[in-house]
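Complex shown without one protein chain; remaining protein chains in place.
Think of it as A, B and C in the order they're written, each chain with its own count starting at 1.
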Amino acid sequence: MSNAGEGTIGVGMVGHAFMGKVHTHAWRSVHHFFDVPLAPRLAVLGGRDLDRTKAAAAKLGWDAVETDWRALIARDDVQIVDICTPGDSHKDIAIAALAAGKHVLCEKPLANSVAEAEEMAAAAAAAAANGQRSMVAFNYRRVPALAVARQMIADGRLGKIRHVRSQYLQDWLSDPNTPMAWRLRKEQAGSGALGDIGAHIIDATQFLLGEHLTGVSALMETFVHKRPLDGDPKGKLDDVTVDDAALFIGRFASGALATYEATRFALGRKNSMRLEINGEHGSLAFDFESMNELSFYDGTGDEQSAGFRRILITEPTHPYVGAWWPPGHIIGYEHTFTHEVYDFLTDIHNGTDPVPGFADGLQVQRVLAAVESSATTGSGWVAVSS
Amino acid sequence: MSNAGEGTIGVGMVGHAFMGKVHTHAWRSVHHFFDVPLAPRLAVLGGRDLDRTKAAAAKLGWDAVETDWRALIARDDVQIVDICTPGDSHKDIAIAALAAGKHVLCEKPLANSVAEAEEMAAAAAAAAANGQRSMVAFNYRRVPALAVARQMIADGRLGKIRHVRSQYLQDWLSDPNTPMAWRLRKEQAGSGALGDIGAHIIDATQFLLGEHLTGVSALMETFVHKRPLDGDPKGKLDDVTVDDAALFIGRFASGALATYEATRFALGRKNSMRLEINGEHGSLAFDFESMNELSFYDGTGDEQSAGFRRILITEPTHPYVGAWWPPGHIIGYEHTFTHEVYDFLTDIHNGTDPVPGFADGLQVQRVLAAVESSATTGSGWVAVSS
Amino acid sequence: MSNAGEGTIGVGMVGHAFMGKVHTHAWRSVHHFFDVPLAPRLAVLGGRDLDRTKAAAAKLGWDAVETDWRALIARDDVQIVDICTPGDSHKDIAIAALAAGKHVLCEKPLANSVAEAEEMAAAAAAAAANGQRSMVAFNYRRVPALAVARQMIADGRLGKIRHVRSQYLQDWLSDPNTPMAWRLRKEQAGSGALGDIGAHIIDATQFLLGEHLTGVSALMETFVHKRPLDGDPKGKLDDVTVDDAALFIGRFASGALATYEATRFALGRKNSMRLEINGEHGSLAFDFESMNELSFYDGTGDEQSAGFRRILITEPTHPYVGAWWPPGHIIGYEHTFTHEVYDFLTDIHNGTDPVPGFADGLQVQRVLAAVESSATTGSGWVAVSS
Partner (left out) sequence: MSNAGEGTIGVGMVGHAFMGKVHTHAWRSVHHFFDVPLAPRLAVLGGRDLDRTKAAAAKLGWDAVETDWRALIARDDVQIVDICTPGDSHKDIAIAALAAGKHVLCEKPLANSVAEAEEMAAAAAAAAANGQRSMVAFNYRRVPALAVARQMIADGRLGKIRHVRSQYLQDWLSDPNTPMAWRLRKEQAGSGALGDIGAHIIDATQFLLGEHLTGVSALMETFVHKRPLDGDPKGKLDDVTVDDAALFIGRFASGALATYEATRFALGRKNSMRLEINGEHGSLAFDFESMNELSFYDGTGDEQSAGFRRILITEPTHPYVGAWWPPGHIIGYEHTFTHEVYDFLTDIHNGTDPVPGFADGLQVQRVLAAVESSATTGSGWVAVSS
């Protein structure tokens, strides 16, 4: 009656902060809700500090620990390497894991630069020929509401798309006394709001439209340049070296116009990853704070009773939802990851390429680079390289 | 690094349908998020059919199975008996489990009649003297938003309460071809919408106000009297012997007026467990379809900027929420159960009485009986017995 | 270029408080937006106090004043008598106006008792034979959103109706120091929340369903029994002799179940006249605080994209709306009255009976009486007389 042993696959996860906690819950839960060919084993947890990693492993339920990610990768009981570390280590871990013959799931953004992402994408492509699978953890693609939205757009229910407007609004840095964190250091995080949350809405909107941004004009800003290391405003201050906010306008390959905004200074908006898409025949709207809802306007029906409808995405016929609860019983943030690892495990078993793969992660990195380039050179138009 | 063995407590769960699935997730997850003194072991799953129970145990992750609930209760590796069966078996299982020295968590409504509930409450009271804990699974008390609401009312932020209006609206029976189910048979379910979902809003509102209903006038109705056994409208039909909808007006001990409605025929409302409470100083509103939000009107501030505010109940300072994700990252339905078993395990360890206990379940049963009595005798006023 | 003289019809309005102000705006505006056969002339304003009535006439734009409503009725330049006084004078004014050969528009509720309403309905029926028109000012029927709702129900888009839930929530009496007013005296107002706002939701829901309530069980309550005459809590107090809140459950002729609540103690709800109707094929929801919106759930389409849609009732094809502004430019409360007098003037010209007529007002009065009877005799079931 156990899921261990035969029919299982060993996971080694590097990093045990916020992302590590939520990934763990996904690995632990997925096979109890979805039919997966291989049940994940929580084999090894990686972390730099032995005591803290041991404590995390005990709490989260991992069988073993390693303090050196190279050792973790080398273990025979690890077939999947799950990278939940800051962006500056993604490239080294991912390339080493691929070289060691492992499948790789990597947190987003894929890397801290286009150059790194290019190396990673090349390594993933080479490994794919060897049957290894790589995936970037743009988990918002696995929000059921956005999976429904993608299907509706692909089915033509919106017709030709004219407008995309998307914002990722948080407020946790709005208070200047919020303490320093690794996400505020360029050398670790690569960028600030742009890479952390802007990357999500870039990926999500490109996913929804099934096409890419071709160019952007951008503004970036750091509102608070120094922050207390430990939250004591009279204590030692450290330099914030990334953007607090990034906003840009852009154009999709098909000609659709787009506006984007990523900020952690939108007081009162806690995790408002929002988007609205207007097409010739219909429109969609979404806000992650109400992630089980999709708003849809059908412009093809009679005008008298047309209106944005709030679709509660909890029907068994909605993607992923059949595994969960009856209609109207909503699911939470963490299950976007459960869906992600479900799809990843399925791809591994089927020998199919996960989406988004590293090449997709690289393309998002190119958009991030174009935004930064525009913002640092007077907000002029910068084409997204391809 | 395992949570098994020392420091664990064995759970035996009877029933593996919808409630069994969600309870399992709670038992499996609770100690990975909350600090519990005793980590639950998924020891034994009980079900009548051996093959189906074995399959469920494998899927859900239980160590063993029993097809006779008496055998399950008798096992040494079971310290907690979790009752997830239809209401007609609650009394026998609970009383036997208590007699065997086990702690008991019982799904709601506590029983199918006041008489049964009285027996159960008496047994629980006797067992409590012996250090055994009993709890009724009115999980909505553990929705963080409602825990916040309770605290606000207890703190006097609403002042004297004048109005309660509450509805539990579903629509899964609206289609007359929805097939027959045990919930539609009086001998198994006790009642229909009244006991299944009406019980939730009775308990939740009494919990929020911290006082009881004293009397009611009620209407009950069965809209569809026969349903296909297997969903084929031309196939064999069976009799629906419970109410499809129940609605009543009532009065709380303090004089507050209340309206209630429970129905599975509110087309378009999937799981809209709603309530609104108006006090002398403030008001609250809630809808379970947006369970991470609480709406609050503060009548004590300046009138010019007063308005119902949508509080996103995802701050670390909100009850239970610190265990989960950062602000704005919502949780789902299932974690109301995770919170429930967290509190239950804590009570077991601390030797404190769980709330709601069987006496609370009995009191709700008395309200249900008063509603039924009013509805079947011309909708006149019926006092709730005490 | 003037609308005076030929092609006009003289209006004499009794009362110049809130209702008088809003009726005046309707009489003044209607022919500038709608094609009416007879443009209203603001001929005479009636009020008891000469100076205050003169001041009101100057402000509101009436040509003349009378301090005796009998004199107003007797004038040759008055063809329509518009009754905007408290309920205790409705009967005498209306019957006298009808006896004098005038058309009558009367504010709601029609009267302070069933007996008065019966006299008025009889007088109106007799006068109708003489070509005189009578109408009760249940203005919510002329909210475009509710006119759309009525049409949808009449067209069968909701199918058989199972549930009606309606509330009229205000909070202006929530503060116990809100001063005494005529609406709180039984001899003037007939009843409190019940007749003032409860009458509106009774009429509106019966209008929407096209059928009548057959019986009710009710609770009524006065929360604050004495109020300061002038708002000074230390000043002279006066007795509140009407209900502060009324709530009841009921049943429609077709079997639909209904819940109602009318209160002025719902803190934070300013003028929330709400309703929700669930049918076999669709559902509707409405809140007057957003009076230009109608929420509709279509249960006949595909389940995957079904959801309550917010229809903005500002399309030129919506009833009354073509007279106003482009889509998305909302109208206000006062134009429910503009629509009302438009329909009334049209009926006068066409020789057709206005709806709701005095017989409809009488029927609502009978529901009010049944509610009061139930509430004062232990909340038992009371059939609505017919």
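Going forward, contacts are C-beta pairs under 8 Å (C-beta built on N, C-alpha and C of every residue); 3 or more make two chains touch, one makes a residue touch a chain.
Predicted model, so just to flag it, every value in this text is computed and none were measured.
Of the candidate positions C:Leu38, C:Ala149, C:Leu209 or C:Met291, contact with the unshown chain belongs to C:Met291. Residue A:Ser283 is the one among A:Thr8, A:Ser113, A:Ser191 or A:Ser283 that touches the chain not shown. Between the chain not shown and the residues C:Arg70, C:Lys160 or C:Lys270, the one that touches is C:Lys270. One chain of the complex is left out; on subunit C, the residues touching it are 1, 3, 18, 22, 24-25, 28-29, 32, 54, 57-65, 170, 172, 269-272, 288-291, 312, 314, 324-335. By the touch criterion stated above, the residues of subunit B touching the omitted chain are 148, 152, 294, 296, 298, 303-312, 315, 317-318. Subunit A meets the missing chain through residues 162-163, 165, 167, 171, 174, 217-219, 221, 223, 245, 247-249, 251, 255, 257, 259, 261, 263, 265-269, 276, 278-283, 297, 299, 306-308, 378-381.
FYI, only the chains that are shown with their structure count from here on.
Viewed as a network of touching protein chains, the structure reduces to a complete graph with every chain in contact with every other. Inter-chain centre distance (subunit A to subunit B, centres taken as mean C-alpha positions): 35 Å.
Inter-chain spacing, taken between the CA centroids of subunit B and subunit C, is 42 Å.
If each chain is reduced to the centroid of its CA atoms, subunit A and subunit C end up 54 Å from each other.
Each of residues 306-308 in subunit C touches at least two other chains.
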